[in-house]
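Handing you this structure, nothing more for now.
A single protein chain has been omitted from the complex, and every remaining protein chain is retained in its original position.
Now for chain A:
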Amino acid sequence: MSHASTIDAAEIDKFQAMAAEWWDPNGKFKPLHMLNPCRLDYITAQIAAEFGRDLNAPRPFDGLRLLDIGCGGGLLSEPMARLGATVVGADAAERNIPVAQVHAREQGLDIDYRHTTAEALAAEGEVFDAVLNMEVVEHVADPLAYLTACHDLLKPGGLMVCSTINRNPKSFAMAIVGAEVVMRWLPRGTHDWNKFITPDELYDLLRRAALDPVDRKGFVFNPLFWSWSLSDRDLSVNYVTTSLRPESRTEP
């Protein structure tokens, strides 16, 4: 990677250690597999609404070029490719790329996985109709520079879905103490609570990156049903946003 990267080297190491486990629904990435249907429901609904697609149709995302940043093992890239999108999966952790490639091939999916960063892709002049930016922004060293690169990766009128973790006592309890220490869902040290971002801070960052945030929802874990659901009001721990790149750029 010749381009300046905003990814902490220490963060990349943490995920590299976890890469081989990506596709085991009961393995180390179990919480991500549990969250995935809820994330996909949100992403697919937002893309379908913005681009006027019918999710009941076969290959509803045909003709859309989509970037999955921090693609990991391909948990989001593969569904997007199945829905017909032309997918580039980017990950700063080199070891994730062959893992994702092998799995996509087994599934008969054609996905362009690359060991690169958002900043590098933006510098190469790549553009997309949609960018998935899920659980990444809390791991980068300079969120504004990173989100500006995401803006540049969108075609005018393009859509970005960005999810992250709120910063408050509850999110500390849930994401660090709960998920890492008590449940051992994630290896200790996966998250640095100080890097978590509140929804208002994220909206502010998005606007400063010349994006237009249009929607936000919470991902809420229900311990009774042991599953996740979307919430209009509860953004206290995990939450997701949609922003658009305006057709003509307006300075913030």
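One rule holds for everything that comes next: a residue touches a chain if its C-beta (ideal position, glycine included) is under 8 Å from a C-beta of that chain, and two chains touch if they have at least 3 such contacts; residues count from 1.
Convention: contacts and distances are computed from a predicted model.
One subunit of the complex is not drawn; among "Heme lyase CcmF/NrfE family subunit", "2-octaprenyl-6-methoxyphenol hydroxylase", "Ger(X)C family spore germination protein" or "ABC transporter permease", its UniProt record names it "2-octaprenyl-6-methoxyphenol hydroxylase".
Residues of chain A in touch with the missing chain: 25, 33, 36-37, 40-41, 44, 55-56, 58-59, 78-84, 103-110.
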